[in-house]
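Shown here: the complex without one of its protein chains, the others still in place.
As written, the chains take the letters A, B and C, and residue 1 is the first residue of each chain.
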Amino acid sequence: MGRDTFEITVNVVKMLVVFLMMVQMVPILVWLERRGSAFIQHRFGPNRVGPLGLTQLLADAVKFICKEEFLPQKAVALLYYGAPVVALVPAALALASIPFSTPVEVSPFEMLGQAWGPYTFYIQGFHMNVGIIYILGVSSLGAYSLLMAGWGSSNKYSLMGALRASAQMISYELALGLAIVAVVLLYGTFDLAEMVSAQKGPLTFHMFSREYVVSVLPNWGIFFQPLGFVLFFTSVFAESNRLPFDLAESEGELVAGFHTEYGGFKMLLFFMGEYGHMMVSSSLLAIFYFGGHHIPFLTEASVHDWALSLAGQETTVASIITSLVFLASFLVKVALFLWFFIWVRWTLPRFRYDHLMDLGWKTMLPWSIFNIILTAVILFLAQGLVL
Amino acid sequence: MMINSAEVLFYILGLMTLIAGVGVVAMQNPIYSALCLVMTMIGISGLFFTLEAYFVAGVQLIVYAGAVTVLFVMVVMLFDLRKEVSSALGGGINTAAKAVGVGIILGLILSAISLSKLGTSTMPLKGLGASSIKEVAVQLFTKYIFGFEIISVLLLLVVVGAVGLARSRGGTHA
Amino acid sequence: MLEVGINHYLILSAALFCIGLVGVLLRKNALVILMCIELMLNGVNLSFVAFGYYYSNLNGFIIVFFVMTVAACEAAVGLALAVAILKRFKEINIKNFELLKG
Partner (left out) sequence: MAADEEHLLVQQLLPVLVLAAVVFLFGGGLLFLTSLVGPKLNPNDKRKLMPYECGVFGQETATTRVPVKYYLTAIIFILFDIEVVFMYPWALIYKEYLSTAGLFLLVEMLVFMAILIFGFIYVWRNRGLQWE
């Protein structure tokens, strides 16, 4: 994890910070979801506890902690208690490998009478050279927590909900994977950080061995993969089991789906997994199609120069400032997508189960195969059309 | 780090894989066998990672842990199999003979490993490194092109077979 | 601590293979037998990758893809068969596979 104590400490802290960020985002997102739904439906939403109902989160947390511990009579204890914990794992492991910002370069310095550095710290939990394959692999473990919960609670609603949810997840995983194939075709790498750095500058493409530059647009993936973006976006909605794809817990049919028998803190862990999944999806959307941490019309070098003048030529401080600026840009993009998730949830009605599966298999799958062939053929005809 | 972390990783992952593997065989309830199988798959994926086969490790997670074992878990859950615990193991002299046979095979493999000259090799001849992913891809699509194309035919046959079997008599419910 | 070399990986892979073999021979539940076959194939895959790494030969990595594909196909057809047996006999004991005609 590092060559000396300082680097190891920083890397471990970094990793824990990313995980705690995911956990901490949950109450904020729940508040946003409730206020947002209230706004959309002309209600007030939580507004009693604290200003704008903000401390409602703390009250909710206390309520969750003080709930009665409960194990249904016929439940299998190991699976019943294991499922919520397992639900956290895919989202946490995937989020930790997302590159959030430009790396921080620490020039050599002295501390405790010893020379340290130089170091390069990536603003991500850990760096993976097969980033996207790793994320796909880890997220494909998500079905287990659903199945464990559904079977472990020995309730037919739970089991039906779990089966529906996992069938839905694996169906849309195909369209998701095929959309990612097109992305890999475009950038020619599995490394998320390299994908981001390929999207800097103004929109540039080659066609018939001439280079064209469209200076009013940033060089973002969405302009090369509009169809892929739509497919990916729809698939991540379905993967996260939220409205309009929340067939797993359609109240009219299945009470609450796979978490019918869950309450209190165990329920909260499922929520953490779900919102963590939303964060991973939003980050991937930003990285694949919206330039990652890049800000349109601003280069990394110019921001670094500005930071240098601000920090009085301290390269380490300037590097940290640059990183923070781009981190803010990335987080703004992620926040926009998260808001979009909430917006859609409270706008569209639920699909019927057969419509949902038909959409996944008979619409999204052919279109994503078509998208790959289209991308490959255009790339071939233009001999390096893109980027 | 003071200790060689690659070796620590090998022992942790190897132990996890072995324990989970024994679990697959020894668990009476098929649902626990299937969950142990998931642990084995994850452990083996980690072992592939320590061998610098990054892409293979990822594929192991996607295909085995994410697809094949999900199917196993789903089938075990769909058809309540808790009731047939009694028929889990055969018994008597037959079982003992089989166990001895497997012991002999294991002994043969182990002695073959220890007698061969492999033991001297504790280091790769030359590092494959991270560029091995692209090298693997290039070989897969040039040297192994026939195998690659024939895989699609195999998948086609299996699709036909599986749909035919699943749609055979017995209706849509099991 | 013992230095890890190719032998360690090969012994681990042999152990996995034999655990799987014991399962195939002793268990009566067809589903568990299929799982044990997956276990055996995984043991073999491990030795392929170990050879590929220690002898710097990428063929070892590539063959794993083919083994995985065949294993997945085997699991798909095997489970479809197992479910067909289950529908017919209401249990999934391997003895039911002895009949030549249903």
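Just so we're on the same page, contacts are C-beta pairs under 8 Å (C-beta built on N, C-alpha and C of every residue); 3 or more make two chains touch, one makes a residue touch a chain.
On a predicted model such as this, the values are computed, not experimentally measured, just so you know.
Touch, as defined at the top, links the missing chain to these shown chains in the whole complex: A, B, C. Across the entire complex, the residue among A:Gly50, A:Pro118, A:Gly188 or A:Pro202 in touch with the chain not shown is A:Gly188. Considering the full assembly, A:Met15 is the residue among A:Met15, A:Met207, A:Ile222 or A:Leu308 that touches the omitted chain. Note that of A:Lys200, A:Arg242, A:Lys266 or A:His293, the residue touching the chain absent from this view is A:Lys266. Here one chain is not drawn; of A:Pro27, A:Gly125 or A:Gly142, the residue touching it is A:Gly125. For subunit A, the list of residues touching the undisplayed chain reads 1, 3, 11-12, 15-16, 19, 23, 64-74, 81, 84-85, 88-89, 92-93, 96, 125-129, 133, 151, 153-160, 163-164, 166-167, 170-171, 173-174, 177-178, 181-182, 184-190, 255, 260-261, 264-266, 269, 353-354, 357-358, 361-362, 365, 369, 372-373, 376-377, 379-380, 383-384.
Considering the complete assembly, subunit C touches the hidden chain via residues 65, 68-69, 72-73, 75-76, 79-80, 83. Where subunit B meets the missing chain, the touching residues are 1, 4-6, 9, 12, 46, 49-50, 52, 54-55, 59, 62-63, 66-68, 70-71, 74-75, 77-80, 123-124, 127, 129-130, 133-134, 136-138, 140-141, 145, 148-149, 151-153, 155-156, 158-160, 162-164, 166-167, 172-174.
We take it that only the chains that are shown with their structure count from here on.
Between the CA-based centres of subunit A and subunit B the separation comes to 29 Å, rounded to the whole angstrom. Averaging Cα coordinates per chain places subunit B and subunit C 6 Å apart. If you average the CA atoms of subunit A and of subunit C, the two centres end up 34 Å from each other.
Each of residues 55, 59-60, 67 in subunit B touches at least two other chains.
Looking at the complex, you find that subunit B touches subunit C at residues 3-4, 6-8, 10-11, 14, 17-18, 21-22, 24-25, 30, 33-34, 37, 40-41, 44, 47-48, 51-53, 55-56, 59-60, 63-64, 67-69, 71-72, 75-76, 79, 81, 84, 87-90, 95, 98-99, 101-102, 105-106, 109-110, 113-114, 118-119, 121-128, 132, 135-136, 139-140, 144, 147, 151, 154-155, 158, 161-162, 165-166, 168-170, 174. Per the touch definition, subunit C reaches subunit B in the complex via residues 1-12, 14-23, 25-29, 31-32, 34-36, 38-39, 42, 45-46, 49-50, 52-56, 58-59, 61-62, 64-66, 68-73, 75-77, 79-84, 86-88, 91-93. The touching residues of subunit B, counted against subunit A in their complex, run 1, 31, 35, 38, 42, 45, 54-55, 57-62, 65-67, 70, 73-74, 77-78, 130, 133.
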